[in-house]
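Heads up, one of the protein chains got dropped from this complex, but the rest are sitting where they should.
Lettered A and B in written order, each chain numbered from 1.
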Amino acid sequence: MIQFLQQLLNGLSLGAIYALIALGYTMVYGVLKFINFAHGDVYMIGAFAGMYITPYVWKILPQGADSSRFSWSTAGGAFAVLALSMAVCAVLGVVIERLVYRPLRERPRLTVLITAIGVSIFLEYFGQYLFGANPKLFPEILPDRVIEGLGDDLILSVNQVVVFAVTLLLLAVLCFIVLKTRIGTAMRALSYNPVAASLMGINNDVVIAFTFGLGSALAAAAAVLNAINYPAYSIDPFMGILPGIKAFVAAVLGGIGSLPGAVVGGLILGVLETMVVGYGSPMYRDAIAFAVLIAILLFKPNGLLGRAEKEKV
Amino acid sequence: MDPKMAGHETEGPRMNPLLEMDRATVEFGGLRAVSELDLTLRQGELVGLIGPNGAGKTTVFNLITGVYQPTSGDIRFEGRSVAGRKPYQITARGVARTFQNIRLFGSLSVFDNVRAAFNIHLHHGISHALWRGPGFDREEREVETMAEELLEIFHLDHLRDAECTALPYGDQRRLEIVRALATRPKLLLLDEPAAGMNPTEKGELMRLIRFTQEKFDLAVLLVEHDMRVVMGICERIAVLDYGVKIAEGAPEAIRNDRKVIEAYLGE
Partner (left out) sequence: MNRPKTCFLLFVALIAALAPFQSAINPYYFNILISIGINIILGVGLNLVTGYTGQFSLGHAGFMAVGAYLSGSVTVFLAPRWLPALGGGAAGETALFLLALIAGGLGAGLAGLAVGVPSLRLKGDYLAIVTLGFAEIIRVILQNMEIVGGPRGLSIPIRPTGLFGTYLAAALTVYVVVLLVHSTYGRGFLTVRDDEIAAEAMGINSTKYKVIAFVVAAFFAGIAGGLYAHFIQFITPEGFGYLKSVDIVVIVILGGMGNTPGVILAAILLTILPEGLRVMSGWEFLPDAVRGIVKNRMILYSLLLIILMLTRPQGLFSSGGKWTQKWRAMKRRGRA
């Protein structure tokens, strides 16, 4: 039982990361009806951005010598790294959309898909060129501690709690943006009917760029939170492929285009994957996502919370 | 060819219904797009299906051709149910259609669009296509000849090698009819063939539909917004409103039907 609880806990914190990436897929799908294949690589760039930003942040907010004690400077530093990585990726997302996807907006979906694959490969190999092929260690921006007194076998770390808390905070902010702000309303309008939206005076270009920026920022958040979650986290230019695909699966599982669906799908997938590793064979941990994807697309293609769409004849 | 005369020739080969829609219903997420529709077409009949926008006319076509499956009720073609059949199976039984938003094979030439539609009547398959014995060549030439003949009948032969997407709108609509005929249908469903045409073209189209129906001995079900076209060539007209059939009868009767006028003008 304790072991099950432990797996569940680990699964949920992995799932939170997937959920944050999945939100980017689902939001972009909502407004553009296409799968941004390069999203996983934006996550990768987020990780590298965090790594390179950290030393500069530490110059301003020096880290205490005793890493086991809480200090405001450390927490502030971690928060600054998170915020700055998100900003870098938001800009990256907007730039990619502006340079590559916008000129293709009226083209066949296949053209856009191939381009997205091109962008994905470019980010991976250009990343390799810039950052080097060898894995790099992500700095420990928030030293970890185990929370005592939960019982002998159940391990919960402070950082796991932090990851949950920050994820919830980001979701709350996202909810606010989508439901309460003008731009969020415009996003929703666009996802229902882009033509009608533009006739109602919505500037589709701005909304789509904003959506890309928002989704990319969440991917960066996922990367930094993942680094906080796992001590001695190593990053490399190809690290985005698998989480990217898994988050996509999470988005499809929840119903692509649905924001709550992405969160639910991410959590389910995270737990499922952790369970397979814990009780089955770790060798199959990467295959489980695909098995889920294939099953869901064959039996419930609209996902758990998605709405059905039928081609008009 | 006075439409009033047509009503009298119900004896003989026209006795067996070709298409029977029997309380056919289709629902999309609780919304009834077509509700308990009864509609019968006999061989050689030209029937119009009209109704205000969103009345479910194209949905009826999609039901007959198997794009949608009826939620309840049945659709029979030559006495056999087509419910549960795939669109290509229904086409093979002798139902062909055109599309409201033209759906030609964009990368194929005019000629290839027509040739492709002979597919179901081919005797050759993969092995013949790869081995290319004399039988294969003969059949390919037959298909070519038939496709050329069809294009000639519809005065499209001079455009044979043109890209179909480069054709003027009216020609594209005609090409869709030619392509549908290449499947050798017994029932032809025309979905707003006059849309986007000018009055001259519409007159031409009316002659063309009449001519096609007689030459190929077809039953035709025509969805059309232009009342002049529908009233001018249909023997019988059925009127849909919100998925329900509100009237059916000869053009004169429909023109004066109170319910129909209400549906079009609003209460």
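What we mean here is this: a residue touches a chain if its C-beta (ideal position, glycine included) is under 8 Å from a C-beta of that chain, and two chains touch if they have at least 3 such contacts.
Here the structure is a predicted model, which is why all the values come from computation and not from measurement.
Hey, which of B:Arg32, B:Arg76, B:His128 or B:Arg210 is the one touching the hidden chain?
Residue touching the chain left out of view: B:His128.
If I consider the whole complex, including the chain that's not displayed, which of A:Ile141, A:Leu170 or A:Ile245 touches that chain?
From the options A:Ile141, A:Leu170 or A:Ile245, the contact with the absent chain belongs to A:Ile245.
Which one touches the absent chain: B:Ala96, B:Leu190 or B:Val223?
B:Ala96
Out of B:Glu36, B:Asp112, B:Glu204 or B:Asp257, which touches the unshown chain?
B:Asp112
Using the touch definition from the top, which of A:Gly76, A:Gly151 or A:Pro301 touches the missing chain?
A:Pro301
On chain A, where is the contact patch with the chain that was removed from view?
Touching the chain left out of view, chain A contributes residues 34-35, 100, 103-104, 107-115, 117-122, 124-126, 128-129, 241, 245, 248, 252, 281, 283-284, 286-287, 289-291, 293-294, 297-298, 301, 311, 313.
What residue numbers in chain B mark contact with the hidden partner chain?
65, 67, 86-88, 91-92, 96-97, 99, 103-109, 112, 115-120, 122, 124-126, 128-130, 132, 136-137, 139-140, 143, 160-161, 163, 179-180, 182-183
Convention: only the chains that are shown with their structure count from here on.
With chain centres defined as C-alpha means, what is the inter-centre distance between chain A and chain B in Å?
The computed centroid separation for chain A versus chain B comes out at 50 Å.
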